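Here the complex is missing a single protein chain, while all its other protein chains stay put.
For reference, chains read A and B in written order, and residue numbers begin at 1 within each chain.
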Amino acid sequence: MKLCEFLRPASLSAARDNLRELGTKGMILAGGTALHFMQDHTPVTAVDITRLGLSYIRPDGNFYRIGATTPLSDIQRYRAPRWAMHEICRRISTHQIRNVSTIGGNICRVFPWADLPVVLLAMNARMVVYSDHENEYSADEYFATQPAKRFLDGNILTSVKVPALQAHHGFGSVKVSRTTAAFSMVTIAAVLELDGSIIQSARIAAGSAIPFPRRLPNVEAALVGKEAVSEVFKEASTKAARDVPWRSCEGQSPEYSQHLAEVSILDALERAATFAHGRAE
Amino acid sequence: MSDNPTANFKQVHHSVTKIDAKQLALGKDSYVGDLAPREALIVKMLWSPHPHARITSINVSKAEKMPGVKAVLWHGNVPRNIHCTAGQGYPEPSPYDTFIFDTKVRHVGDRVAAVAAETAEQAEAALKKITVKYELLEPVFTIDEAMAEDAPIIHDEPEAYVPIPIPYDPKKNLVAMVGCEAGDFDQGMQDADFTFDDTYETPYAQHCPIEPYTSLAHVDSAGRIVITTSTQVPFHCRRIVAQALGLPVQKIRVIKPRIGGGFGSKQEILLEDIVALVALRTGRPAFWQFTREENFITGRTRHPIRVRLRAGIKKDGTITAIGMDCWNNTGAYGGHGLTVVSCCGSKVLPLYRCDNIHFDGKVLYTNLPVGGAYRGFGATQAFFAMESTIDKMADAIGMDPLEFRRQNHIQSGDSSPIFAALGEGKEGTPMTIDSCALDDCIAKGAEAIGWDKRTDWRDKTGRYRRGIGMACLMQGSSIPHIDMGGASIKINEDGSFNLLVGATDLGTGSDTVLAQIAAEELATTTDKMIVYSSDTDMTPFDVGAYASSTTYLSGEASRKAAADAKRQILKTGAEILGLPVDQVQCVASHVQNTDGSQKVSYGDIACYALYSKNQYQIIGTGSHFTEKSPPPFAAHYAEIEVDTWTGLIRVLQYVSTIDCGTAINPALCEGQTEGGTLNGISYALTEQYLFTNGRMTNPSFAEYHIFSMRDKPPIKAILVPSYEHSGPFGAKSVSEICINGPAPVFANAIYNATGARLYEFPFMPEKVLKAIQAVKA
Partner (left out) sequence: MKKNPQTVQFTINGESKTFITEPDEKLLDLLRREGYKGAKFGCGQGTCGSCTVLMDGRAVYSCLLYAMQVEGHEIRTIESIGTHDNPSEFQQELIDGGAVQCGYCIPGMIMSATALMENETHFDDETVREYMDGNLCRCTGYEKIWSALRRVLDRQEAQNTQS
């Protein structure tokens, strides 16, 4: 993407005003890494929102609140009880990218291979968007379509609220890639809510090798009310095909993508069960 | 070896500090891109979007009027001289099938027109204003399509020819054919208790030097063209640019500064003709650096080769016949096509004793990316087939594959009919193996990997299964009677020396290695050497950095030059000391008498010769060509873990042994071995060219996966000593051989883990999973 102007607004409202005025000729810059790969050659004005105090991670009631311009490396390094967001962040791209690329940049314009939306969907995170005031969106609502549409009229994502996992919650994520820095072949995230050994609720999400990150309701339905054991996980993972058509990816066939997803769902569920039973950290 | 000559070495066989390491670690200006002046014009190229098309018209007039544009080059305004871009000996064993620009494009990424402008943005903007009309032609994407009756003809230009007497039939897309027979292959197959007939496929790959192709040219005050370029072959570059531009060699100077890696890719003249032309036309310096995408799409690649391997063995493990048929896809241009396929035979078939050998190689044009030289050079492709089949042979007779190799591999004192039969574009040179420490390589590698604990795949269960695989390898050291290297060395007042070599250090450390060799011969220390490589105006000729030749061939040239200078130093030293020359010797940078009671330093000798009496410049020169190409040998091992549910492979450990003769610089030898091995590992596992209608769709490091420090498995390099009497201080080559191992080692390890045998790589998980499922079924 070509830049013809570079603005550093002093406040959130100034940034919003800049963006409203610029319309399609404006572009939010949160880390800027994605801008280099956008093929649109119409010059745009960058509106830099990295200086508005939106880089932070802090506990906030039953949530952890992550500022929109928090780089992935900060999320990777953050530690708190039953904090799980670092697992996926350490698997995204390279060290230098993680230092610049932000959570907001990753989820405001979602690419098919993006990993964070998968985890945020499973975690039932909430996205806080500023226009004239702040609105909150559930992950299901937020990721129902390409979120970029939400930001056409000067709205700005300010933070992401990730629920603090409770003792009876299990979280597991799996990212399969050819090398550690490579785009994902398939990404799965799972959150299980357990009552003893029985699965009370399940949120399973997938990304890569499908057009857009999404939850897998058929897989979830096959888990709820059942015991959290391998046989149940295995049976549930076979429902992945009912939820979404898997597609080819970097030379691998759709059939293989689906197979890999099924194995990854199983692995993610096993990890989630281990997490719930207390993990070594 | 009765005595150990390496014990007395003071400079060679020591891990002397690489002489340019500090400047590079400090980030000092060293590479072509660092040397470009700010006023240099920036060159950008319009590449063909089509795999096969005729250009019916080009209009560049709008582009020429664009801001900042100083030159637009296209087929209508440049010389039309047929040539070959491959930097090889002369005349080349490759077809002349290339023009600076042609009226036809033969692959996606073929040249159409170049723009030179003040800035990159201006050049790119001007490219968009060039209008080209194409008549699309049917493309040829596979060797089968290329060989088909009535296949589209890729090279129909009347000028195309091959400058040496070998078969070349462009009307059939045939770039070259080569073959040889020894004994009676058919009889050997009949005599066998077990026969094998398998076809293997090896894929495209790019070298991925971190420095992309980069060239800079300017016209100097005397009107000569000076090209500073990231090349492995400065002298071939000068000759080929002269040929393409129709200029005398005299008018061109090529300088090679520090190079950011090559691995064969920069043995090709892809940018230099253009920057030279721009400099000539505009009078301005011209700079051109490929983007990473261009490096993949229009840079050179490894030739994909199909190998059909037929073989027969007796129950006792005797190999009765080996037949290798190779089909080499050379892409749109034929450079290195013949020599790569020749090396499939010549660098692989001699490894195992066998009386009845058949070899046949065919090279075909397609409308795909252009193959070139790539570390391993045919041996990589053919060893995948050979070493996979060797494991199958051992399996068939229930023998340990390690024992089977030990029983059959070539030994010191052996020869092979292949050495005499297969050369590069001509017959080869008979050779008897002098040094061979392959048995030691096998033993030391087996110990390091824990070969003892290896169990049969049928005993393995569970999702994750471990397997151990091995392969034995050889290569060569230079090309006999074709390659040539030169060196000169002169002394300075303080006893330092200028060592000028044509040999081309492209990051390997050859400057250091050659300095060590010269220092050893001169009985001085390596830090006294000021090495300069390479500059066609300043340094002696050398064919360049390829064919695993620099240490063995250019090293001997440096040793000879040093020996020549040493004779002069001894003579002058004796004169100063007032002794007969046969009563003095060189010891520790001095000339001295036998007991050391009288001595004079090299510095004093230089001052005497330069300033005092009977004045002259002490300067030695040396040239060398080789009579043989002694193979380095290697045994590689890996332990892997296969996820039988997904087909994903994890490499737990890799052991890379090598017999490279005397390791002139052990640390650098290990570094070569580790680096080449890791390149081979990702080639075998994750590197792939994906195509849509002839266009590579993954031309970036984001999608073409080479390993990072985080991906790297532990690699243990083990140098196994031997002494090659024909090489400088016992050395032979090190650089190429190690890349040949990982593909067959992993294929054999996958089999050992799961019983699944793969005949093509990269071993992508889907492929592995399918093969595992086939075993179960």
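The criterion applied here is as follows: contacts are C-beta pairs under 8 Å (C-beta built on N, C-alpha and C of every residue); 3 or more make two chains touch, one makes a residue touch a chain.
Computed from a predicted structure; not experimentally measured.
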Displayed chains contacting the withheld chain | A, B
For the full complex, which residue in B:27, B:223 or B:398 touches the chain that was left out?
-> B:27
Listed residues B:224, B:712, B:757 or B:770, member touching the removed chain | B:712
If the hidden chain were put back, which of B:212, B:312, B:647 or B:661 would touch it?
-> B:212
Which one, B:121, B:184, B:493 or B:760, makes contact with the chain that was left out?
-> B:121
So which bits of subunit A touch the chain we can't see?
-> 2-6, 8, 29, 32-33, 35-37, 43, 45-46, 48, 50, 73, 76, 90, 93-97, 99-100, 180-181
Considering the entire assembly, which residues of subunit B contact the chain that has been omitted?
-> 15, 17-18, 20-31, 33-34, 38, 121, 125, 207-212, 258-261, 263, 289, 291-292, 506-509, 665, 667-668, 670-672, 674-679, 700-702, 706, 708-712, 715, 717
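Rule of thumb we're sticking to: only the chains that are shown with their structure count from here on.
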Which positions of subunit A touch subunit B when the two form their complex?
-> 94, 176, 178-183, 250-253, 256, 259-260, 263
Seen from subunit B, its contact residues with subunit A in the complex are 645-646, 648, 682, 685-686, 688, 690, 698, 702-703, 705-708, 710-711, 764-766, 769
